[in-house]
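Note that this complex is displayed minus one protein chain, with the remaining chains in position.
Letters A, B and C mark the chains as written, and numbering starts fresh at 1 in each.
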Amino acid sequence: MRRIAIVTSGGDAPGMNAAIRALTRLAISNGLKVLGFIRGWEGILENNYVELDSRTVGGILHLGGTILKTTRCKEFRTEDGLRKAAENLMEDDVDGLIVIGGDGSARGARELSKYTDSKIIVLPASIDNDLYGTDESIGFDTAVNTALAEINKIRDTAISYERTFLVEVMGRRRGFLALEVGLTAGAEIILVPEVEYDKEKIYEILERNAAKGKRSSIIVVAEGVGDTWKLAEDIRKNVETEVRVSVLGYVQRGGSPTARSRLLAALFSQKAIELLLDGVGGRVVGIQGNEITSISLDEACERVKPLNINLLKLAEKLAI
Amino acid sequence: MRRIAIVTSGGDAPGMNAAIRALTRLAISNGLKVLGFIRGWEGILENNYVELDSRTVGGILHLGGTILKTTRCKEFRTEDGLRKAAENLMEDDVDGLIVIGGDGSARGARELSKYTDSKIIVLPASIDNDLYGTDESIGFDTAVNTALAEINKIRDTAISYERTFLVEVMGRRRGFLALEVGLTAGAEIILVPEVEYDKEKIYEILERNAAKGKRSSIIVVAEGVGDTWKLAEDIRKNVETEVRVSVLGYVQRGGSPTARSRLLAALFSQKAIELLLDGVGGRVVGIQGNEITSISLDEACERVKPLNINLLKLAEKLAI
Amino acid sequence: MRRIAIVTSGGDAPGMNAAIRALTRLAISNGLKVLGFIRGWEGILENNYVELDSRTVGGILHLGGTILKTTRCKEFRTEDGLRKAAENLMEDDVDGLIVIGGDGSARGARELSKYTDSKIIVLPASIDNDLYGTDESIGFDTAVNTALAEINKIRDTAISYERTFLVEVMGRRRGFLALEVGLTAGAEIILVPEVEYDKEKIYEILERNAAKGKRSSIIVVAEGVGDTWKLAEDIRKNVETEVRVSVLGYVQRGGSPTARSRLLAALFSQKAIELLLDGVGGRVVGIQGNEITSISLDEACERVKPLNINLLKLAEKLAI
Partner (left out) sequence: MRRIAIVTSGGDAPGMNAAIRALTRLAISNGLKVLGFIRGWEGILENNYVELDSRTVGGILHLGGTILKTTRCKEFRTEDGLRKAAENLMEDDVDGLIVIGGDGSARGARELSKYTDSKIIVLPASIDNDLYGTDESIGFDTAVNTALAEINKIRDTAISYERTFLVEVMGRRRGFLALEVGLTAGAEIILVPEVEYDKEKIYEILERNAAKGKRSSIIVVAEGVGDTWKLAEDIRKNVETEVRVSVLGYVQRGGSPTARSRLLAALFSQKAIELLLDGVGGRVVGIQGNEITSISLDEACERVKPLNINLLKLAEKLAI
């Protein structure tokens, strides 16, 4: 292992830069050279990279986004694309490739691993937190806190107007973000894609709350649950309450990473460099309990990360 | 003047509570009794109020929203409604009424003043900042800073993905918020309802920026400019860039008031109590330059507050 | 178990209110009555309490501090004091007592448990995070993020002036806060009470950094390391750099709890109520790995929580 490359792929997440900094500095202090491909898979396909050293990754620890940029790249997923990427890795003498990204990036990495001898390590970074094999991804804690701060502000208006607010948070397929935001924001109701919801029960809860004098409610809805505006309409028709929708947009991806997202970035990076120095590839780094671990890329791609249904029930009990 | 009442009306704005606190404490230290009507005009119509004293307004200075609640009330605008409101004010011995709100609230106050002998003072509080007679309303500075923080986060993603973001901020009829947010956020383009925009010019600016290597742009759009999603579609068709829309929602109304919003609340309150103690009504308090002033309610309702077009031009020059 | 009491003790920590809310609501939904003693142990000694129900703990989830107040109480630690406290618990029919606090509070709880039959459960809440038996205490994550934000601001000035800043964070006996803040803030040097430091090495690092063109440095120092001002003086004498000291004070205890501090509050509360419903006392609730656990009060008080020295080494490597 003499030369490694870093690539950030898929949706950006706060803490990606912290990982780029940690990986680069740890690699260099172990005598490795470090490249950074620009714009995700596209950078590998176009052989577009920069050399990274301790100085170039200085002053980025606190920045949201990724200095290596990212993009969605369709060409990469074709056989030609993967072959081309593998060739470029060989041409650039990349012995180890570290992919910073989420579930989709892990799948891409797995495909690529079939075409290249470069050792590939995936560092989970995603506000969706949906990659199997790690309790938490880089950026998740930041996104939860960002959404929480938004809801705090929305609650000011909700209380002043005594309205019901549907707050839609990111999560097209999974409800990790919605669940943790909802619980910690004290949302009256939380809707996630993993659990079918019953409109009648929503009406009932809102009416029960109104009867108790609680005239404003926050309902946190994961993007993937369905049509939030339609749901608002239905509530409006069935419950005597003013209803408003607030879609928390791209702010959820941005912002300076929290301490926890930075800590994960440091710990995951340490593990990734250790694995590469041991000549190991095809792994996804993660945290399980309080241990930094790794599982095989295959397992990470094939298994589905379970949502903690206990948390959902707990949230319900706390919102009485 | 022995007994005054406070009402918050229309859209809530950060600093309304700071004003309720300041008004109450200043009134009480001048020997007045203070009532607070609940839920805006509706509270006057239903004679629903609480007595306010120094303690009941303690611990609210930093809270967003309004402890007196607010609502939109259609009945109030009818002649019967206004008559009923005036009767209730008389019945409650309300010698002076302070209305905390924006342009719409001032119009309501003006109507009501035709039916009652209570002296009415309007305290401008509105994130739209559209009330004539004051350079700035309570809550405006807070909303600008909130939107600014949102755009900072969105910019992380905009830069990482090299995308164009259309960020829609509040302002159905006026562009004060969009203009100040756009200028201070360093937005590449700012669109306000007061100035017709030229799509071709937008395309041109985006292309010129791209040519200079600036591949991500922020376009701040006031709500009232038109269909932001349609504009995004048009840009997508005409410029080679990925376009995303982010609608900053109700967060813009919430949050703890900034120092400036709190300061205005204190200064406006001082002026309002002075006016009432002098037996003066039918005025809108405001800040003009660095002086706390008041103008007549009629003038405030009849004249239109001009947008500072110089600022728009300055913003354009700064975004090169 | 029919009647339980909650008390917050020792230094306040963000998330204590989240715990009061969660404990109360979970207890009530299990048919228990809930008291809250006012001002820590003093409240038990003086039999000063309020009844808590779902409504009284509404709207407190996001508040720093503790609505039950806290204080340092010397009398409690005497035999007379403990006996008096035990009598009052019996008189008030308190079957279970939940103590929210840190290491000192656990010791107090242990003493008290020798005099009373009330089942006592400790909920770790402390920005010092020094209680054995839990990886993390309620409030710790918040304090880390607060201190991190402070250092971000100090870094602006440090870079502009090219100065060395000694930033003192809380931690009279332990370095958990300093370590996590230092690592995530990218501090050049971290000093904790658990590890003796070598002044010569500090001078060396500062000179090495200056030689590399890094003319500003942040040194995070835990309060308990020694005299920070003296250290500043020594650096000033031995290294050619301007040195400034910034002591982060009580802000570290305040602020709205982060999502993680709120989540721990909810999970710890769930466990505490479960234990009490099972008739179990004398336990300290905690999180170990990703499991919510409990250990005996004796073990928690007798053992010393180890500092993760690996993290300290990792921080050093990352700050090159």
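The working rule: contacts are C-beta pairs under 8 Å (C-beta built on N, C-alpha and C of every residue); 3 or more make two chains touch, one makes a residue touch a chain.
Predicted model only: the values in this text are computed from it and were never measured.
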The chain left out of view makes contact with B, C
Which one, C:Met90, C:Val251 or C:Val280, makes contact with the chain that was left out? C:Val251
Residues of subunit C in contact with the chain that isn't shown? 8, 12, 14, 16, 39, 63-66, 69-71, 146, 150, 152-162, 165, 244-251, 253-255
Subunit B residues touching the omitted chain (full complex): 21-22, 25-26, 28-29, 54-55, 58, 61-62, 135, 141, 144-145, 148, 152, 180-181, 183-186, 212-214, 256, 258-260, 262-263, 266-267, 270, 288-291, 314-315, 317-318, 320
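Everything below uses one rule, namely that only the chains that are shown with their structure count from here on.
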Given that subunit A and subunit B are copies of one sequence and touch, is their interface built from the same residue numbers on both sides (over half shared) or different ones? same
When the Cα trace of subunit B is superposed on that of subunit C, what is the rotation angle, expressed as a multiple of 5 degrees? 180
Approximate Å spacing (C-alpha centroids) for the pair subunit A, subunit C: 28
Could you give the separation in Å between the centres of subunit B and subunit C, each centre being the mean of its C-alpha atoms? 40
Just curious, how far off is subunit B from subunit A if you go by their C-alpha centres, in Å? 35
Junction residues of subunit C, two or more chains touched: none
